[in-house]
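All protein chains but one are shown at their positions in the complex.
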Amino acid sequence: MSLVDKNVPLNFTFDGKAYSGFEGDTLASALLRDGVKVVGRSFKYHRPRGIMGAGSEEPNALVEIHGRGVCEPNRRATTIKLFDGLKAKSQNHMGSRNFDLLAVNDFIHPFLAAGFYYKTFMWPEAFWEKLYEPVIRRAAGLGTLTRRADPDSYDKGFLHCDVLIVGAGPSGLLTALSLGRAGQRVILADDDFRMGGRLLSESFTVNDALASEWIGEVLEELSEMPEVRLMPRTSVFGVFDHGIYGALETRTDAIGVGGARQTLWRIYAGHTVLAAGATERPIAFANNDRPGIMLASAVRSYKNRFGIDLENTVLITNNDDGLRTDAAHIIDTRGGGYIANTAGRKGLRSVTLHTGEKLTANHLAVAGGWNPNVHLTCHKRGRPVWDKALACFVPDAATLPADMSVIGAAAGHFSTHSAFADANAVAKKLGAKTPALPKAEDAPIQITPLWHIKGAKRAWVDFQNDVTAKDITLAHQEGFSSVEHVKRYTTLGMATDQGRTSNVVGLAVLADATQQTIPQTGTTIFRPPYSPVPIGALAAGHAGQHFKPTRLTPSHSYALENGAAFVEAGYWKRAQWFARTGEKGWRDSVDREVIMTRNSVGICDVTTLGKIDVQGRDAGKFLNKVYVNTFSTLKVGKCRYGLMLREDGIAMDDGTTARLSETHFVMTTTTAKAGPVFRHLEFVRQCLYPDMDVHLISTTDQWAQFSIAGPNARKLLEKIIDPEFDISNEAFPYMACAEMKVCSGTRARIFRLSFSGELAYEISVPARYGDALVSELMAQGEEFDAVMYGTEALGVMRIEKGHAAGNELNGTTTALALGLGGFVSKKKDCIGKVLSKREGMIGQDKLSMVGFMPVNETDKITNGAHFFTKGETHNAQNDQGYMSSVAWSPSLNSYIGLGFLKNGTNRKGEVIEAVDYMRDNHVNLQVVNPHFIDPEGARLRV
Amino acid sequence: MSNLKPTLPLGSYAKQWTSLSLQERYVGEIVSIATPQGREKDFSSGFKTTFGKPPPKPNCYVEAQNAQIIWSGVGQYLALIDGENVRADIDIARAFKGRAYTTLQSDGWASLVMSGDKCLDVLERFIALDLRPAKADFAARTVAHHIAVIVIKLSETEFQLLTPRSSAHSFVSALEHVVEHVVQPQS
Partner (left out) sequence: MIINHPLLGPRDASEFTYLGDAALMLRPNPKSDTAADSFYSYQYIRENTAGQHRELWYHEQGDRSWLVVTRNISTHEITKVELARDVKRAKAINNEAATHELG
């Protein structure tokens, strides 16, 4: 009855050896068919292990997939769809998987019991870093990483549906059919590459015909429905808030073959039907982990779906379902029988019954009962409830995530008939008509639980993390009796399979040890992801150059062509300086830009500073509320500097605001704070004063803005401003603004503002003209030896001028500290005013901004240095403040600094010590006026 | 006339794949129009006079004679106006007889048109909004790959995307990356 296509052979290698399989195989089925027994070594004891399951619950067969020089580790061979050219390798061994040097761990196992690392490797302390840790690191872990870049790309997406059906077994398929026929938007997802669920692995009939026929008919009809989306190879791994689900769709397991290897989907579902089925669990008895010992359900999968007859199979079962397995000998534990031991390190050879009788066996099918896959019902902190009759946990209807229904085996309704019945019930509930119930088996669950053989040695519970029943009882003996403690102490259920086949057995062992019932013992918390999600998929679309967006200024191309080095300011790329041939380093460029700007004229792109359009009858009143100073009195055609506080009185941002008309202002912010200030203004507008007539909109990208600074700034500007506009000092004084035209009719706004301290203007044109304007300015500026200057020169000049900037508006400074205490209007309230008057924020002894120069001309000043009164011990108590901005000043031929000094404004002339232990630089500095050049501001008003 | 040469945000970008094309489309001028507090009725009649239609509802745009106007916020609209007119904000304010606050936004946005059968398949990997059932008057502002985007559904196979000018190249690069996964999957 096999579902593999023997007409399509596929070749692959495992540990370098060539094998073959067929289309429809998994790597595991192909290896089994080819007689491979040992597929890897266990985590701690390096015991030889074989394939145990047939699906995502597989704990042993972890392999690496290799391709294009990289490897993907920890993949379960049971979930890899076989493809031609697959190169797989086994994991976790030193030497070959058949002769693993670390198998010595198995022989010293008494010393490696649970929690051994809390009790060993403690002494001597010095040995930890040099010896123990490196040795343990080499021995620990599962697969390897090549540390090379991933050649694959991944994808992300967003899907919307009325109903998400998780699992395409009988219940999921029938539900999809009803809902699809009713025209609902349905997503049917299954993590297998073939839909059909358990029907693919049993020999059940549906409507008296092969189940695969019924599956085929349903899928054909579903695939014709435009509102139904079939998603095989898609694992729904997590339930999040408000009906949002995470799903991982795999396109191929092959590495580096192009396209998106996997897609991470965020699914917005109106309702979810969990039809995720159930997973069989084993029984823990002595040496129950030999290669060849498998879950009975897996033995049947390999037979019915993959056409593999496993030779010499013995069955041990505690329930009726296990009896469906073909076996030469059956041990039904309900009659008192059990297995006392097994033999065959590299492949099962025999099992020893409780009577002492030894049976030849190459495969042992273990049927310990079924666990409904309840995980998704618990991702929102629900817990499952114990069903005594079924001997398993089932979903708790009272704590299900909102809008989720559970049907079929996932709800503890194990027969195919009840799966169909559930499907029709839920489809009806969701408003769809349902077809007649297909005819199917309806066998009841008959189980007498047997979890482990008490006292059995080396009885494995968690195969992947190598946790035995003895480890669990040991944990309890040492006082770790809560299920959460046992989990962490023994690592039960913490491996990549997250305890699929081990949690419930482990709970039962713990319950026995603590002499409680299983429901009293409880479960640990289930968290997403249900199955592993690669970091690459989570980062889809945001790797490499796509990690974050970049914002480019209108003069970016011009800057690229003119030797600019760029700095990242948030998302923006800003020119730092413009290197010219012959210059040996950035200092050459920056010094030149400063000198040329101060001596003639320089041009800088300042587009990145936030621009906010403020319009309305109450615009002035609104600005009065957010700025410490008054703007309602600002005349049309004028600009004013403004300082904005946070409500706690700390300085938030500063800028200049221009008034273009009675009801129209244009505010500027710093580059970094453009977004936060806009958000803050909207908060004030909508949440505090919704009845003010004021509107805000960001215009940062709309206008290209350039600063033109230096003694020749006016002369340069006159060359491009259209003749009808007068920018003489009388007609257009310092802090004036106006709409004008440049270059024969280009709309422009001119603001006479200066950050550098020189005669300066800012010119704003629609961004489409930004590139052309900067070229034109530099062409017209040639007669003045005009330079472009970048953020470094911009910074040097504002420090020379003593302007506070981001370093000073650092989230801890007040208006007082910035020397702007007098700037705060006494006549009106503003955001931050009340709390700025708190005791701890005012007073002479508080920090205030001053300037610093080295006493010794050749000394270097470092930023971040702390100040001390000369002679005092360098400790926190004596700390007098810190340096916030430092630059080499070409204008003064010296290092200069701005910083915050306690009672600074009254200490000018004093020599203090600036101490920098990090860069080992302690210097004597003189406290000076922070306005190093032109403190009277004469140059501004020329 | 201005002797400064204007540049388009994406330099006339155009790219073609099988069953999908993406290209920059100059939309004309973009003007943001806001309603003065307490003057909602005046604003509405000014809107009808200027554009010949009532203002659009949230998640919608209206098609006027020479313009598309998108709802962009409470009392706020974004008008895409055919033709070149660098004083469009002033002209619209005049048309509203001062009963509106207007702001020029033409150069704040780059505009792209995506057309072809695979539009929705691409957009579902890019934008979280439910675009499939959306009608052909749908327009909404959202975010894609950390970048603002205004999505306008022109038809099942044609979408207009507006995105801020300064990051438009990053937007296109991210979008191309997604397109290539959908239209040219290998093996």
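To keep things simple, chains are lettered A and B as they appear, and every chain counts its residues starting from 1.
Heads up, the rule we're going with is that a residue touches a chain if its C-beta (ideal position, glycine included) is under 8 Å from a C-beta of that chain, and two chains touch if they have at least 3 such contacts.
Values in this document were obtained by computation on a predicted structure and should not be read as measured data.
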Note = Contact with the hidden chain, among A:A18, A:A126 or A:C687, goes to A:C687
Query = Which residue from A:K119, A:R838, A:R919 or A:R941 sits in contact with the chain not drawn here?
reply = A:R838
Query = Which listed residue, A:P170, A:G243, A:G322 or A:G344, touches the chain dropped from view?
reply = A:G243
Note = Which of A:D34, A:D396, A:E478 or A:E647 touches the missing chain? It is A:E647
Query = Going by the touch rule given at the top, which residues of chain A touch the chain that is not shown?
reply = 158, 240-244, 266, 268, 380, 402, 647-648, 675, 679, 682-683, 686-692, 829, 833-835, 837-838
Key: Absent chain, residues of chain B that touch it   = 58-59, 72-74, 76, 128-129, 140-143, 148
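Here is the rule we use: only the chains that are shown with their structure count from here on.
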Ask   = Contact residues on chain B for chain A in the complex?
value = 1-9, 32, 34, 36-38, 75-76, 86-87, 101, 103-109, 124-130, 132, 145-147, 164-167, 169-171, 173-174, 177-178, 181, 184-187
Residue numbers on chain A that touch chain B, as the complex places them = 153, 155-160, 251-252, 254, 257-260, 263, 266, 268, 541-542, 545-546, 548-553, 571-572, 607, 613, 615-618, 663-664, 691-695, 697-704, 742-747, 765-773, 776
